[in-house]
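Omission of a single protein chain aside, the complex is shown with its protein chains in their original locations.
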Amino acid sequence: MIKMTERERIEVLVDAPLAPQLARLALQAGITGHTLIRTDSGQGHSGEWSEDLISGATAKYLFLTVANSESATRFLDSLEPLLESHGLVVLRSIVDVIRPERF
Amino acid sequence: MIKMTERERIEVLVDAPLAPQLARLALQAGITGHTLIRTDSGQGHSGEWSEDLISGATAKYLFLTVANSESATRFLDSLEPLLESHGLVVLRSIVDVIRPERF
Amino acid sequence: MIKMTERERIEVLVDAPLAPQLARLALQAGITGHTLIRTDSGQGHSGEWSEDLISGATAKYLFLTVANSESATRFLDSLEPLLESHGLVVLRSIVDVIRPERF
Amino acid sequence: MDQLSATLLSAPVLFFVLGALAAAARSDLSVPETIAKAMSLYLMAAIGLKGGVEVAKAGVGPELVSALAAGLVLSATIPFLIAPVLARFGRLDRTNSGAVAAHYGSVSVVTFVTASQVYGANGFAIAGFMVAVLAMMETPAILSGLFIARREKGTLFSRELLREVLFNGSVVLLLGSFAIGMVIGEEGFEPISPVFTAGFTGVLCLFLLDMGLIAMRRILKTRALTLRLAMLAIVFPIFNGTIGVLFGSAIGLDAPSAAALGILAASASYIAVPAAMRLSLPQADAGLYLAMSLGVTFPFNIVIGIPLFRWLAEILGGAL
Amino acid sequence: MDQLSATLLSAPVLFFVLGALAAAARSDLSVPETIAKAMSLYLMAAIGLKGGVEVAKAGVGPELVSALAAGLVLSATIPFLIAPVLARFGRLDRTNSGAVAAHYGSVSVVTFVTASQVYGANGFAIAGFMVAVLAMMETPAILSGLFIARREKGTLFSRELLREVLFNGSVVLLLGSFAIGMVIGEEGFEPISPVFTAGFTGVLCLFLLDMGLIAMRRILKTRALTLRLAMLAIVFPIFNGTIGVLFGSAIGLDAPSAAALGILAASASYIAVPAAMRLSLPQADAGLYLAMSLGVTFPFNIVIGIPLFRWLAEILGGAL
Partner (left out) sequence: MDQLSATLLSAPVLFFVLGALAAAARSDLSVPETIAKAMSLYLMAAIGLKGGVEVAKAGVGPELVSALAAGLVLSATIPFLIAPVLARFGRLDRTNSGAVAAHYGSVSVVTFVTASQVYGANGFAIAGFMVAVLAMMETPAILSGLFIARREKGTLFSRELLREVLFNGSVVLLLGSFAIGMVIGEEGFEPISPVFTAGFTGVLCLFLLDMGLIAMRRILKTRALTLRLAMLAIVFPIFNGTIGVLFGSAIGLDAPSAAALGILAASASYIAVPAAMRLSLPQADAGLYLAMSLGVTFPFNIVIGIPLFRWLAEILGGAL
């Protein structure tokens, strides 16, 4: 049976123009990998949004990264100043991964 | 270190035309926020589907919402009558969130 | 209150041309359902990628499947030979599902 | 039937066949979904505009009103005619009978557009106002189908559904472009005619290429389509189309427009109605109604129906 | 004002109105986002090419330089003129005042494109070099808006922002196509003219259909737009546009080009600036500035502004 190890899965819902900034923060926290997932639309305290705008300014991505506990914590801490201003939704959960040395 | 609190993450795979209905049920259960994620294709007991159809009638979204336990339970209960007729796939798991008062 | 049962959620980040192969392996492991989610771009040890290529050869999908523990283990084991060659990112976590007999 | 070969050897139909063959060979050829959607919007805007411009030129006579009435009656009635056949011969339950019947009462825009291109290229021109009839026939069948499916159950129509029926995207675009065409007339149409007239047949080719791929893949993937249902998906267009041509001739339409009414009656929706059915009859099997309307009836009409109803309309035109 | 009806009854504007009506009726009509983006790229390439070809034919005089300078001054100054009004009358905080002001200093490509089509169709042709002015005005306002928003705070401009300002996609495409047009000239333009000239008005129709849908949905969804702000979104284009026409006439532009400078000053960005603001002023309310620029000012300019500034420029042209 394949061996799996626990890591942290961090997901951040982020405005499209800000996604590169998250990638930079992740790198600074020692996380080399991430994946951006497309979203379509949504609703929150600040109203509805959808990707229907030609500027792409209101589109959002789900920024997904898997990391070990220390890197993840460093990354989450570095997000703190952005939380309010950027209206981020940040989720953390536990996942099992294969080849843990990658994360 | 940033403080995180447990919330429930509910994901529902849903036909595109029915997504607004889920948003309404979530609101009624006291959940103000959700995000729709695009899917591409899939396979289940009722066969394969993919977004390749011009009507969009067979496209599906992943409806993602994070909520506290009471709201989540209310929302899940309200889904019950739709489960069979709408062929929903419903997943629940635990996540840690920042700024828990939002959810 | 609606009854929920634990199942395993397996997510695999996979190159678009290889996704059908995963579906076949899942079927062989006794898993009848899966959903492909579109991704947009990402970064890892082998550099950045994004969907901007006209061939689609470097696009990636998130392959999501929910299964009971035995099928999931069979599926994960069958992925082993592909791990290195295909550069897969594989995640496993626990979810609660409704209508567990489906998975 | 010389028209059969004229139809079969026209570029749009050949591209449809190419798509179907490619899908049958399991080629990975595919047209991105958003492009297909864009072409479909373009074709509706173009056919609407051209219809409106023609009406601006020719004026509207009383036949517009009778054609609209005929369309309304056909769209609303056909589901009731065929639902019992679906239930008895096709062995479907009431939900699926209603859902499938709604598709056949409604219309396929692209079948109409292809007919109008093929007929027009052979000097058999459909009247401009038939576009309004096309829009008229899109949605009444939805209500009939739902009525069949849930005769005794609670609320028939939700608010979403009513909006879907009244302000359905394709209805709005068809009627809106039709109105714009009537307002701008021939002169105002001139600057946009390179896009909407000169470009029309070429775009139709690419769109039908995609329809061929989609229709054939639908057939190959389907699990729900029985032999009986496949037969019905061929009998229905012949039956409904014949009624349409007869009806059109009876109310005094010229031969091309009577043929067009036949095409409309014969065609089955695969855009507006499936979306409405997912919303209002989610229990109905989408694989089934799409296999019938898109997988069988659409190709049948493109290849056989178009020349068939012309031939019928010309005979009747001579006879009356 | 006969131009008002000429504008209102042209196909592009009618499609805009159709889109707005469809959205108001909550129709599900929609144009896929990637298609809208593609049409927007097409329109920019086309307008750039045509401007460049014209300049290659007519040569550049000194008025190009003064027009560019005028554009630069307008784009950089307008935010400072209107930000105090947004703060006092509009009751916005400094961040939102700066963000909204940046939108009004910058320009809307499609408003310019629509004006150039509507004017051109009525023999009132904007000079080719005005495309360069359009490109010039896109981004200086971003810097002014940011300066207003964070006067005393630390670093004003990040590296990403500077790149956004200097090498913004639409600026690069407009100027690049303009340069290509100048290089290839009339002869080299001929083989691509079916796509970029003949296709232009038709594509503009479909694009404005989508803009009508988007603008109206934006208005219906907005929570942030107060009556005061909605009023400003109409006062600003009148005020800025008048300044633009006066400025253009004063520096000796012919009437159509002075009107175009008015249109540019009157229009508000909804592509380049929103993206820059999300990046540099994420605290500003995107719902607000999009509701103002896209929901109110854009429709106002398309329907009223275009004939208004022509009328003004013609009066001034006669007066000077």
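By letter and in written order, the chains are A, B, C, D and E; residue numbering begins at 1 in each of them.
Rule of thumb we're sticking to: contacts are C-beta pairs under 8 Å (C-beta built on N, C-alpha and C of every residue); 3 or more make two chains touch, one makes a residue touch a chain.
Predicted model, so just to flag it, every value in this text is computed and none were measured.
The chain we do not see here touches C, D, E in the full complex. When the missing chain is restored to the complex, the residue among E:120, E:169, E:252 or E:317 that touches it is E:169. In the complete complex, the hidden chain is touched by one of E:41, E:125 or E:238, namely E:41. Set against the missing chain, the residues D:65, D:166, D:198 or D:250 yield one that touches it, D:198.
By the touch definition given at the top, chain D reaches the unshown chain through residues 9-11, 14-15, 18, 21-22, 25-35, 121, 194, 198-199, 201-203, 205-206, 209. Listed for chain E, the residues touching the missing chain in the whole complex are 34-35, 37-38, 41-42, 45, 163-164, 166-170, 172-173, 176-177, 179-180, 183-184, 188-189, 191-196, 198-199, 275. Listed here are the chain C residues that touch the chain not shown: 15-18, 20, 46-48, 51-58, 82, 84-87.
One rule holds for everything that comes next: only the chains that are shown with their structure count from here on.
Looking at chain D and chain E, not one chain touches each of them.
Farthest from chain C in terms of Cα centroid separation is E.
One simple way to say how far apart two chains are is to compare their mean CA positions; for chain B and chain E this gives 39 Å.
Chain A and chain C have Cα centroids lying 19 Å from one another. With centres defined as mean CA coordinates, chain E is found 45 Å away from chain C. Within chain A, residues 37-38, 93 each touch two or more of the remaining chains.
In chain E, the positions touching at least two other chains are 30, 33. Here the touching chains pair up as A-B, A-C, A-E, B-C, B-D, D-E.
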